[in-house]
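Missing here: one protein chain of the complex. Every other protein chain is in place.
Here is chain A:
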Amino acid sequence: MRAAALSPGLADPVADAQGCFRAVLDAMSRPGSVRRVPADVRPPAPLVPAAAAVLLTLADAATPVWTDAGPDAAAWLAFHAGCPLATSPEDAAFVLACGSPPSLGVLVQGTDEEPHRSATLIAQVAALEAGSGGWRLRGPGIEAEHRLRVSGLPSDFTARWGANRAAFPRGVDLVLCAGREVAALPRTTAIEEG
């Protein structure tokens, strides 16, 4: 194992996991709102702190993780989260994309009877900005409309997201991470380009 694999995980595993979980729960409950993860974590590149903290909070031996982040980052995640590494995104409970995310349709969708058995996509993006400009979001968790500007996703992402949403109750849920910030879109959220 290289030195990068040994850099520390969550400084206070119990308190940091609780704080990170609440940030993600709040983000998922109010799609388009941006939250800061409270954990001080310094993962190896190209992982950003928010994505690393979310995975250390939610992943474990029961949840295979696939990532395009390269061997150092993958080894760091496997070591600190205790999660198996999936060899392809189709087999993962959590898919961490640092580059262009894999097609949503190939990820685990769940079934009509067990739609909760679906993958969560954690996508690292360049920047997240809530409040004005960018996507117009509607759906559960949103009183009227939330605005979220996301920099760094492929231009056809909203079309792909529309197909994901149309498969409800099956479908993938999305967590967006930039630096220490996190936003989330459950499969119920409708995106309209701003």
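In this section, a contact is a pair of C-beta atoms (placed from the backbone, for glycine too) under 8 Å apart; a residue touches a chain by one contact, two chains touch by 3 or more; residues count from 1.
We adopt the following convention: contacts and distances are computed from a predicted model.
A.B. asks: Refer to UniProt and select, among "Alpha-D-ribose 1-methylphosphonate 5-phosphate C-P lyase", "ABC transporter ATP-binding protein", "Oxidoreductase" or "Bifunctional protein PyrR", the name of the complex member that is left out.
C.D. replies: The correct option from "Alpha-D-ribose 1-methylphosphonate 5-phosphate C-P lyase", "ABC transporter ATP-binding protein", "Oxidoreductase" or "Bifunctional protein PyrR" is "Alpha-D-ribose 1-methylphosphonate 5-phosphate C-P lyase", the UniProt name of the unshown chain.
A.B. asks: Hey, which of A:Ala92, A:Ile142 or A:Ala183 is the one touching the hidden chain?
C.D. replies: Residue touching the absent chain, from the options given: A:Ile142.
A.B. asks: Give the residue, chosen from A:Ala11, A:Leu25 or A:Ala45, that touches the chain omitted from the document.
C.D. replies: The single option touching the absent chain is A:Leu25.
A.B. asks: Could you please point out the chain A residues that touch the chain left off the display?
C.D. replies: Spelled out for chain A, the touching residues are 13-15, 17-19, 21-22, 24-26, 28-30, 57-58, 60, 62-63, 111-113, 115-116, 118, 120, 140-143, 168-169, 173, 186-188.
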